[in-house]
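What follows is one structure encoded as structure tokens, with my remarks underneath.
Note that this complex is displayed minus one protein chain, with the remaining chains in position.
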Amino acid sequence: MSFWFWHGLKNGIRTTQYPVMPDLTVGVTPGRPVKTLFANSQEAERASGICPTGAIVSHGNESAVLLGNCVHCQRCRTSLPQAMDWREDYEWTIGGSDQKEFEALPGAYVRSTHIMVVDAGDCGACLREVKQLNNPFYNMHRLGLFLTATPRAADVLLVVGPVSENMRGPLLKTYEAMPTPKKVIAVGACAISGGVFGHTFMSAGGVGSVLPVDLKVPGDPPPPLAILHGLLVATGRKSPSREESVATVGASA
Amino acid sequence: MVLFFILALLGLVLCKLLGGHSSARALAILSSACSLLMMLSGGAILVGGHAVEIPLWNIAGMGALGLRLDMLSAIFLFTAGLVYLPVSLFAGNLARRRLYGDYPIRNYGMLHFALMISVVVLISADGALTFLIAWECMSILCYLLVNYEQSHRSDTRAAYILLAMGEAGFLAVVVAFLILGRGAADWSFAGLAAAAAQLSNKSAWAVFLLGFFGFGVKAGLVPVNFWLPRSYTAAPPIFVPVLAGVTLNLGFYGILRLNVQLAPPHDPAMGMLALVVGSVSALVGILYATTDNDMKTMLAHSSIENAGIIVTGIGAAMVFSASRDLVPAAIALVAALYHMVNHSVYKTLLFQGTGEIEATTGTREMDRLGGLVRVLPVVSVIFLVGCLSIAAVPPFNGFVSEWLTLQSLLRSAVLASPGVRILFALCGAALALTAALAVTCFVKVYAMSFLGIRRGNWHGHARERAHPPRAAMGYLAVACLLLGVLPTYVVPVLNLAVQPLTGASAAEALVPPFFTATAENRQLPPAFLEDFHNLGAQSGRSWIPGRGLVLLVRGSEQNPVVFAASPAYSLVALVIFLVVAWVVVSRATRKRTLARKELWAGGIPKLLPEMSYTATGFSNPVRVVFQAIFRPNIVEDTRETVAVHFRTAIHRRREETHLVDRLLFHPVGDAINWTARFLAGMHHGRLNAYVAYSVGFLLVLLLLFRLS
Partner (left out) sequence: MSISAPVVSAAERVDERKLVEGIQERFGPGVSISRGEGGISISIALHEAGLLPELSKCLFWEMGCSWGGFVAEEHESHWRLSYVFLASRLGWIEVLLHVPSGAHRIPSISSGVHAADWHEREVEDLFGLSFEGHPRLGDFILHDQVWPEGVAPHRKPHRKTMDVQQTHLRHRPNPDWRPLLVVQDPGAFAMPVGPVYEGGIGESLHFLLETVGEDVVRAIPRLFYNFRAVEKIAEGRSVPEGLLLAERFAATSAFAHSMGFASAIERLRNVEVPERAKRLRVVLAELERLRHHTATITDICGSTALAVAASQASIVEEELLRASCAFSGHRYLFGLNKVGGLSRDFGAMALGRLQRSVNEAAERLHVLEDRLYFTSSFLDRLEDAGVVIPEKARDLNLLGPVGRASGQGHDLRQECAYNEYETYEFEVPRESEGDGYARLRVLFQEAYQSARMITQAIDRLEAGPVLVPEDRGSSGVGMGWVEAPNGAALHWVRLDNSGRIERYHAMTPSFNNWLGFHVAVEEFAFQDFPIILATFGLSATECDR
């Protein structure tokens, strides 16, 4: 059985340099659309029209992006005569709400944060990306982030999915079972705005309808580095993105 | 003493004469008075230090009947009184709540007093005749009392087996006495003791075996104890504590009288047999107790386990005294007697608790209980004390007696023969396993009955819960604590009985006089005293009477290891530690707010009783590990299917034959049946053959006469 040890050593260190240095490897992030200046207002209107979740908002010939609604369908990139501008970054976390600034977890939690992950109707991609945080590339343990199986020992509640109706009760119970201080992070477009599922009788349209959300990590799914950024923001080691605000209306019914 | 008899007879008459409710009260009051008298007499004799004799009438041709209370009898008398008092109080409590069942209390009271009288006569008998008469009365009265609720129980087999086994044991004992008394002048114990010195080896073995197994029936030893679980389960709740706390002890009394006092063993092999039988009983008892779910049956098996421990102590004492190591023999015997007293106290407590549970919920199945701590708060606390005692947790009494028993087994280092030492080691290991299983068993009992979610459909009525038997059970709980915390006072008392039996003083060995020893008077070696003084063994000597609070077991010169235990000091230390911890924690968490939230169960809406652990589930690992002993037969595994692929119900029934039945009684029964069938072949009805039989028999007889 000792050959596993050598096998592991042989494969070398794969861990990313993030957060000390940005990670520029191809494929770590799908990127996102950013504010684009179109040739004329019809093109801009067409861009707004092609977005299935209303993430592109056009004024004149300028189109802005509400990242919380973007489901990465890539239509604004592949199906427009003039594609939207695209940026390959991953620090997308949006913090706070309209009422207050985001406050990070205090003192001792910064280097030792325990995270409880709840799947509230997720499609599977966001959950899988969260799982990648444990692989040798991202290795969240080196940053003091740990997964816990019980909410009683958790500091951060990571919710993925639009909160399907059957999971509303268990999610609320999980939140109540956590001791203070606690932070809620909504990961993924579904958790922020309902994604493609919207607000129906079986889907709450985002975690915000059920729990008070402290941080939002947009993307569908957000790549592991984006989730990592979100967790670092939760512990105060990084600051949230100040670029876009989030629309509260999801996909139309 | 005479007062006792008067009161008891009065009680007997009154119970019969008075009406139902007053009869119950009379029963309670007079019985309590009688038991107090029993305790007083026992105590007086022990304190006084000499025996009391009461000669009764003579029977022509058979000898005199008389009563003589010596130290050994006094201890048993005291213990019996100790048990009868809460039993009486409990009966009174049940009477007050009108819960004594459907049976007429008048007849019950009559039998109760009659049994009390016969027990006292038995314990104080001074001759084989008195002893045997009292024994037979006691046996029959037990049968009647166990069978008391037979009008609304279908199974009377339990009592019948009790009677049959009891009679078989009695016959064995009678034969033992006859063999012993063949050369005796009269039937008094003094005469028999003299005659015992002249027994040949074979007769001595015969007396030992017959006496041991004959009394072993009542004492609950494997393999003659299979009446015990059944009878305990069938007996009414008022009577079961008496069965477990009084009549069980009579078996030990018989063994001690006959096999240790009258006919002391000269051959270590006898003691080794007793040792082995004791250890095996203990192990088998606790295995079946751990896996049983009916509380009463479980407690019955636990009684078998405790009886095994006591007999192990007695066996060790017999081995030691046969090898002329008197001090270890005394220690072993003290341990056995101590365990007997403890067992009587906590078993009575547990049985009363079970009776209380049954009255409140209507069920004894642990799989159907749970959450009783909210329904029966007082009983649950007291029951916890009982569970801790029987699981041998300090500072309660079970710890001291088990510790002493194991220590006495460790004394085997003084024995010469390596074979015997190995046997002692094996029995010690068996006892250790037993102790561990006992903890498992009683954790299961307490947790499954009192804690957790309610699993069954019962509703405790307020009426039943109104007046918990606080006096009866509380008194026993206090006794458990005292017996556990003050062993250094109990051991000298027990020693009074042990010293005449073995000739050595255990108190000297076990209870060093830390309080009275000083460097000057040299009651203890100075260096030794110095060490123990630093450990705090002399704390409190100025105001606590007695010799000391530390139990000590010292090794020999080759093996000078010392084991010391002091439940009193450890209780004090425990209390101090708890107080300090509480203060520290409340200081440190002063600023934190305590939030009470509901149980986390994975997010399901509600944790239902079907989802919580059952008693069967808890004890399943034991059942699986010891599968070779249990050999369960999974009889049915019917899977009712509505559709072939979808099973709606899986039924399982386990049938287990008891180990002893399987190994001993079934083969013997089968052999007997086989022989009978074979012989029945002779009854075929043909006249010619019968004539041939007669002729053949005649020929054989003639041949025999010719030859002799």
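Assorted remarks:
The letters A and B name the chains in turn, as written, and every chain counts its residues from 1.
Everything that follows uses one rule, which is that contacts are C-beta pairs under 8 Å (C-beta built on N, C-alpha and C of every residue); 3 or more make two chains touch, one makes a residue touch a chain.
Note that this is a predicted model, so its numbers are computed, not measured.
Residue A:P52 is the one among A:P19, A:P52, A:G144 or A:G236 that touches the chain missing from this view.
Of A:Y18, A:F38 or A:F197, it is A:F197 that touches the chain left out of the display. The missing chain, though absent from the display, is touched by one residue of A:G68, A:G95, A:G206 or A:P221; that residue is A:P221.
For chain B, the list of residues touching the undisplayed chain reads 293, 365, 367-368, 601-608, 610-621, 623-624, 642-652.
Seen from chain A, the chain kept out of the figure touches residues 1, 3-5, 7-8, 11, 14, 25-31, 52, 71-75, 77-79, 117-125, 127-132, 134-137, 147, 149-151, 161-162, 164-171, 173-174, 195-204, 220-221, 223, 253.
Convention: only the chains that are shown with their structure count from here on.
If you average the CA atoms of chain A and of chain B, the two centres end up 68 Å from each other. Looking at the complex, you find that chain A touches chain B at residues 150-152, 169-171, 173-174, 176-177, 179. Remark: chain B residues 595, 597-598, 600, 602-605 touch chain A in the complex.
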